[in-house]
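Every protein chain of the complex appears in place save one, which is left out.
Per-chain numbering from 1; labels A and B assigned in written order.
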Amino acid sequence: MKITLTINGERREVDASPWKRLLDLVREDLRLTGTKEGCGEGECGACSVMLDGEVVNSCLVAAGQCDGRTVTTVEGLAHGDVLHAVQRELVACGGAQCGICTPGIAVCAAHVVDRGLIRGKNDHEARETVRALLAGNICRCTGYQLIVDAVVNAARETR
Amino acid sequence: MPRIDGVAKVTGRARYLDDLDAPGVWYGATVRSTVAHGVLEAIDLDPGFDWSRVVVATAADVPGQNYIALIENDQPALVAVGKPVMHVDEAIALVAAPTKELAMAAAKAVRPRVRGLPAVFSVEDSLAANEKLYGTDNVFKQFMIRKGHASDADFEAVIAKAAHVIEGTYYTSPQEQMYIEPQAMMAEWRDGRCHIVGSMQCPYYVHKAMKPLLGLGAEDVVITQSVTGGGFGGKEEYPSMLAAHVAVLAKKAGRAVKIVYDRDEDIAATTKRHPAYTRHRLAVDQRGDVLAIDVDCVMDGGAYLTLSPVVLSRGVLHAAGPYRCPVVRVRGRVVATNHPPHGAFRGFGAPQTTFAYERQIEKLAIHLGEDPLQLRKRLALRKGDTTATGQELGFSVGTDEVIAAVERVAGPPPVREGTGPNGEPLRRGRGYVFYFHGAGFTGSGESRLAGRATVARTTSGRYEVRSSSTDIGQGAITIFTQIASQALGVDASLIDVIDPTTSLVPDSGPTVASRTCMVVGGLVERAAKELREKLPSAPAGEEVAVTMQYEPPPGIHFDDATYTGAAYPCFGWACCLVDVTVDLDTYEARVDRCVQAIDVGKAINPVIVKGQIEGGTLQALGWALLENIVYREGKVANANMTNCIVPTFADAPDLETILVEVPYPFGPSGAKGVGEIPMDGPAAAVANAVGDALGCAFDGIPILPEVIAASRARWS
Partner (left out) sequence: MSSAYIRPRSLAEALDAKAQHPDWMVLAGGTDLMVNATHRPEPAGILDLWRLPELRGVTMTDVLTIGAGTTWLEVEHHAAVLERFGPLAAAAREIGALQIQARGTLGGNVGTSSPVGDSLPVLLAFDAELELASAARGRRRIPYREFCTGYRKTQLAADELIVAAHLRPPATRTRTTWRKVGTRRAQSISKVMGAAFIELDGDVVTRARVALGAVADRPIRIAAVEQAVTGLALGAKAAEAARAALRSAIKPIDDVRSTATYRRDVAENLVARFFS
């Protein structure tokens, strides 16, 4: 079927099976390979993208469902060379190691930061909020500590 | 200095194997055994399937020798008809097709016929050797360390004199590396040369394996590492298998072929940490000083030898722990079973034996009524002491510093009893461990390997670091840049650490064993220094390159025959504190606090070092509490990320990391290995803490809620 969607601010039309995964549509048809596949079962979050303003696992979304919708991938977070606060802090804090989970984490973290969801009376509560909100993104390299640092910093900057 | 590849990774621009453009590439899929042990009688192709757009490859298509060259050449790339099938999910045939969907469908239409044989799934059955899987006794490798005694009779005489003997048997489970990028590889033949690119730790391991398998000379196999999404040991040996598969398919298909494993396939078929049973006896005198240590460790090697002897060696060499002891006997065996081969995973045998000795020390503290951290402090090795192999510790021994660092922040132990938000009763406890990890290859390994690295000023006036050490997320590119920049006295922006391609970089040895910064970084430092001296007299516009080869530090000798001498150039030292809470309604233990103080020699990049330590620490906490491989009849029964779980953000406590620097005089700026050490200790710290909370011993991991539930009768 013909699928028209807005991807990172750009309107695109692709011809694909409605059963195709949004993940594959993005990677294969739209050639945006920043979105990664870690498991194909909605467990690891590496394929996270924003769909109509919510963060979703793109491996669990059928392409047909994206017709007429708006998708933002990791490629759409920065404005030109200006990184999103979350991206900047992930680099500065050492929150990216092997980097394969990083696009998904950047997307999810940017979403929760931009929505102002990271609240807490103190640093401890803010960190616990980050841990709860990002629990759908698995990272095997960092032990999460430096990612939490980065997201808390980004939230503080953005506030 | 922030990670050089950081921006590429946070923007999605970093290109992993599956992201690479490859016009006309076909997709490979693997046909695997469903039987744990048997003989392959035939490979049938479903006559109803349309094979016109599919290439099928079997062992008969391997151009050279059908084995994966590693330590012993016992593992075939594909099981040949008439030959044994040794484990479930062993590769039997390959298919390639223009689309992934067609390849997957074709793989299902290939039907291996296997005549089953009795299979062996336990180390006891393997040692009984009724079914012979390897040699006459199923033992892949055995090691023996003897210190301070000549015979078993002598040894037992020492034990007999002890005031007390602490004895236990400890089990550590298999563990999945769970790198988030599954195994991935692509091959293409051009002009008779085979070019292979993929996710890997060790390009020269793949190179070594492909030469006999493809029947090619060194120049005709070119191996390139693509950006690699985690390894942790899991991409040490297994990538040679994928490389063989894509190379054979690409040759037959006459085009590029790519294989990217599905997660389920990756979990089911690739290597895991060796499960191990370690029997440990700790004999002490009246004052509680250690008289003798006796260890007998048996690891399940799985179906082929792979790297098991080396894993066992490291396990054996760490088994007596970082404690003074005049008389030590360590026996280690790794045996064959019909499980998929177990292999390299961060720590490489040491986490298994560390778990055993740190549980034993805990039991000794309880027996003596002594504070567990003070006991460790009293018994610990220090400069001038000798290890189990008789290595005298001459430098860089951070014992006092790491213990003091933990003591400073420990604070009072948690209150033992409490109530949770749902009214559930809670128990809390604290556990300590003190441990060490040999940095670099074992014994004479580094000298035998003779790793090399090159630093060059190119014709363009920029500088290149050329090594086969891969950045698998641990920061090798950034660290090498920093080392070279400092040694050359030039800005880091002028330095390129080039992608590891075997035709362009020398063999620096594999990216394993906590050796990349300490050993290869040391070569980079020396090469850069020498280049700096040469440059003033070098003609401008010409390339000037300096290659350095590894030389052991003076006085470092190891005897492989007797397992005596300097097992490692140096050791990292670590102390860890863990506080846990156990929910008595659900029997779940959670880590509330984890402090790790680790002597890293010198942290060249403190943020990267911290990231290494914290990543390793959480892998260890996961191994202790929730990671689990469920084998059923030799098959991984939980081969998906839903059921084969690793910790999430919500499972991880805030990690308190303390970097301690007791310089290693022969490392770059004093640095020594850090990659593996954080994996070794925390599991025992968790077991000690859960034991403290509930008043009973936990001698196996994972300490699942099911295990805690079953321990109720022992609580006190």
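What we mean here is this: contacts are C-beta pairs under 8 Å (C-beta built on N, C-alpha and C of every residue); 3 or more make two chains touch, one makes a residue touch a chain.
A quick note: this is a predicted structure, and the numbers were derived from the prediction, not measured.
One chain is not depicted; across the entire complex it touches A, B. From the set B:A218, B:A450, B:A538 or B:A709, the residue in touch with the chain omitted from the display is B:A709, counting the whole complex. Of the candidate positions B:Q286, B:N422 or B:S716, contact with the unshown chain belongs to B:N422.
One of A:L5, A:L30 or A:V56 touches the chain omitted from the figure, and that residue is A:V56.
The chain that is not drawn here is touched, among residues A:V26, A:C108, A:A126 or A:I147, by A:C108. Interface note for the absent chain: among A:S48, A:T72, A:Q97 or A:Q145, the touching residue is A:S48. Looking at A:L77, A:V113 or A:L133, the residue that reaches the missing chain in the full complex is A:L133. On the side of chain A, touch with the chain left out of the figure occurs at residues 1, 17-19, 21, 24, 40-43, 45, 48, 54-57, 59-62, 64-65, 67, 108, 112, 132-138. Residues touching the missing chain, restricted to chain B, are 100-101, 104, 262, 264, 422-424, 584-588, 590, 626, 630, 637-638, 640, 642-643, 645, 647-651, 705-706, 709-710 (touch as defined at the top).
Simple rule for what comes next: only the chains that are shown with their structure count from here on.
Each chain gets one centre point, the mean of its Cα atoms, and the points for chain A and chain B are 30 Å apart. For chain B in complex with chain A, the residues that touch the partner chain are 2-3, 5-16, 18-19, 177-182, 227-232, 262-263, 472-475, 607-608, 610-611, 613-619, 640-642, 646, 648-650, 652, 654-655, 657.
Those residues of chain A that touch chain B in the complex are listed here as 27, 32-41, 43-44, 46, 73-75, 77-78, 83, 86-87, 90-94, 96-103, 106, 127, 130-132, 134-148.
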